[in-house]
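Only one protein chain is missing; all other protein chains are in place.
Then we have chain A:
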């Protein structure tokens, strides 16, 4: 079975469980006065669930004509192992590690690690000091541009920003880097 049908099967399962929730479970907690309302919280999800189930079934059963030729530009999934799958998985794992480390290890350390390891990947081994140096240089570039973009104004103008922005500025972990 081709990958697109497997995906249709997964989406069918998702939409069935979604529909089950909408049809049988959501209305139980509805207050009585809301039952007089023509529209319930579950009305719209019910419609979508039915439509999604029908559409995914249509793909699963192959009602539609297959496109004549696949896009040459796209990656052929059946030859996935011929590509740099290891690198891709490694980068994804790196991103997950970054997400998990962000709070405990702090922004500076985890970002530095992420960039250095990420940039060193592909060019050379992790242990090549030259690649790490290049990664560091590159990280300075990125963090500089991140500051320029994410912070709308120079630090002196914080007082002019709205309350929302001030909060964002204070929450924004890069300001520690600015002080550095």
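Going forward, a contact is a pair of C-beta atoms (placed from the backbone, for glycine too) under 8 Å apart; a residue touches a chain by one contact, two chains touch by 3 or more; residues count from 1.
Following the convention adopted for this analysis, contacts and distances are computed from a predicted model.
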Chain not present in the shown complex, as UniProt names it (candidates "Transcriptional regulator", "Cell shape-determining protein MreC", "Putative tricarboxylic transport membrane protein" or "Ubiquinol oxidase subunit II, cyanide insensitive"): "Putative tricarboxylic transport membrane protein"
Residue numbers in chain A that touch the chain omitted from display: 2-4, 6-8, 11, 14-15, 18, 21, 26, 29, 37-39, 41, 43-45, 48-49, 51-52, 55-56, 58-59, 63-68, 70-71, 73-75, 77, 80, 83-85, 87-88, 91-92, 94-96, 98-100, 102-103, 111, 114-115, 118-119, 121-123, 138, 142, 146, 149-152, 161-162, 164-165, 168, 171-172
